[in-house]
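If you scroll down you'll find the structure; I have some questions about it.
Of the protein chains in this complex, all but one are displayed in their positions.
A and B are the chain letters, set down in written order, and residue numbers restart from 1 in every chain.
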Amino acid sequence: MANPAIEIERLTKDYPVGFWRKKMRRSLDHLSLRVEEGESFGFLGPNGAGKTTTMKMLMGLIFPTSGTARVRGRSINEVRMHREIGYMPEQPYFYDYLTARELLGYFARFFGFNAAERKERVARFLSLVGLAAAADVQLRKFSKGMLQRVGIAQAILHDPQVIFLDEPMSGLDPVGRREVRDIILDLKKQGRTIFFSTHILSDAEMLCDRVAVLLDGKLRGVGSPGEIVSMEVQGMESLFEVGKQHTLPANIAARAKNIGNRYRIEVAEQELYAVLDQLRGCEGRILSVAPLRPSLEDYFFNLVGRQKTQVPAAEVGVR
Amino acid sequence: MSVIPGVVAINTFREAVRDRVLYNLIFFALMMIGAAILVGQISIGIERMVIINLGLSAISIFGIIMAIFIGVGLVYKEMEKRTLYSLLSKPIRRWEFLVGKFAGLLLTLVVNTALMTLGLGAALYFVSRKFERGDATILVAVYFILLELALVTALALFFSCFTSPMLSTLYTLGIYVAGVFAPGILSVSQFTSNWELGAITRFIYYVLPNFHNFGVIAAAAHGDAVPFTLIWHNTLYALLYVILILVASAAVFSGRNLK
Partner (left out) sequence: MSKRGQNKSHTRAVLLALVAVPALFALCAGLQMRIDADTFAMYQDKDELLLRSGALLKKLSLGYEPLLADVYWTRAVQYYGVRARKPGATYEQLWPLLDITTTLDPKLMIAYRFGAVFLSERPPTGPGKADLAVELVKRGIAENPDEWRLYEDLGFLYSIHLKDYKKAAEAYLEGSKNPNAQIWMKVMAARVAETGNELETSRLIWVGVYSSTKDEMVRRTAVQHINSLDAALGLKRLNKSSEEYWRKFGRFPASIQELRDAGLVGGTLEDPAGFPYVMGPNGVPQLDPHSPIVLESDQGAGELR
């Protein structure tokens, strides 16, 4: 079996808390994950779930309390591993006295490209993320969205096989998000492995082959977005319009919601045709009929909601 | 040998150059040298001596200030501002980062000191229209100042790995002052009849970085020669001590969890 791109085994992180730093708070609890080459993997969870903690450990910014991880067969302890990965931190901060071009050129030097290659790559990736015009502006003058783009550029300019993105869409306007989505899809097409964390579920649904859901440091589920949520069709949804002169049948009026002329109704699958007949009867115009499946969002909110009524994750022992 | 520290060093140098605060310091230093010329006019007969004394003292003081001022933020700033997040994800070892920051600041200090020394040389020439053989000692004094600066920079870097700039400044300054008065510490052990106190002060004397070793400004002012053995020993001393501090810094920093 080929090496997985990312292999995380029982990764755990405890933080000392309290005035005397005696108690430990477990921010990541024995996470085990496996991401295959070429996968686009979404790491989901609300803020504070442990997503960033995991990423930082993989990058060697913080050190695990226990557990290991490997990327493309190399332990996260090895420096060589970093040649093959790219990382975009959550809120990118860069040296604000440098220009975008200088920053990328600086980072490029760590990979042993010669001067010509560096120049070419820097230019190429700057225009890929749409910063060609601002290439020679000092980073201290960049907006958040622009910094985000620099973040992506510096993560991929050395053509890494595995790319880690921490909240890549945050701070971007819809156009920017679209561009980032396209970049990610493009990278995926090139066969690279993408591991990105987000709390924007629609992005995960759209971009990921598989997702993992993290809550309070614990892994709650791994699978394709479809697998995570039940495949069970929970009913049908229909959008329709009704002419002004007609009144809706009572049973429909009770259950339908409207804005002006437009109505939306949810019905059980067995009821669908009966309702449609009734609508035909009052000359309603059917706009759409679609199956209702709980989205990732629903699954998510359920999970979080359930969690909220429970006792929060226990503090793990006293030192 | 890895080229990574050099890459970090050049970038650190670039940062220092673009930090406009530095220029104020250099300006003040040059002003001091100008003042030295004026003072020299007042004390007739010893203008050269006064210029060399004041000039070298100014170069030394401003060098120390710069070394501490920038040094205490070398690692701390990168941790606070999280610029380290993207940097450490690159193929770079933590010790390479430290060595690079150290080298970058040292390079900055060397360039600044060189500029100020040129200013001093110009002032000297302006006053006496010639250079004397004994003036070579001025260059030795400047070289020793650079050795001092390397030590101070390393100390500041070390503290920068784990404490705030304010505390780092206090600690670094404290060690520097103690190091300047090192012979005084030794004399306590020589003139006390208390054996324990003598042993402790002797130990402290040999452990503290001894900045008094580098003090040849008086010799430079008089044009006296500095023995080559002292130059050689001081160089070795500074080199070994800097390595010591960097090794300790690497030990501390390589275990640090960034927030």
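Quick notes on this structure:
Simple rule for what comes next: contacts are C-beta pairs under 8 Å (C-beta built on N, C-alpha and C of every residue); 3 or more make two chains touch, one makes a residue touch a chain.
All values derive from a computational prediction rather than experimental measurement.
Considering A:67, A:145 or A:176, the position touching the chain not shown turns out to be A:67 (whole complex).
Although one chain is not drawn, its touching partners on chain B can still be listed: residues 53, 93-95, 181, 183-184, 187, 190-193, 205-207, 210, 213, 218-219, 221-222, 224, 226-227, 229-230, 233-234, 236-237, 240-241, 243-244, 247-248, 250-251, 254-255. Even with one chain removed from view, chain A keeps its contact list with that chain: residues 9-10, 12, 63-68, 75, 77.
Criterion: only the chains that are shown with their structure count from here on.
Taking each chain's centre as the mean of its C-alpha atoms, chain A lies 49 Å from chain B. Listed in rising order, the residues of chain B touching chain A in the complex are 4, 7, 11, 14-15, 18-19, 81-93, 255, 257-258. Taken in their complex, chain A has these residues touching chain B: 56, 59-63, 79-80, 82-83, 85-89, 91-95, 97-98, 106-107, 109-111, 151, 154, 164.
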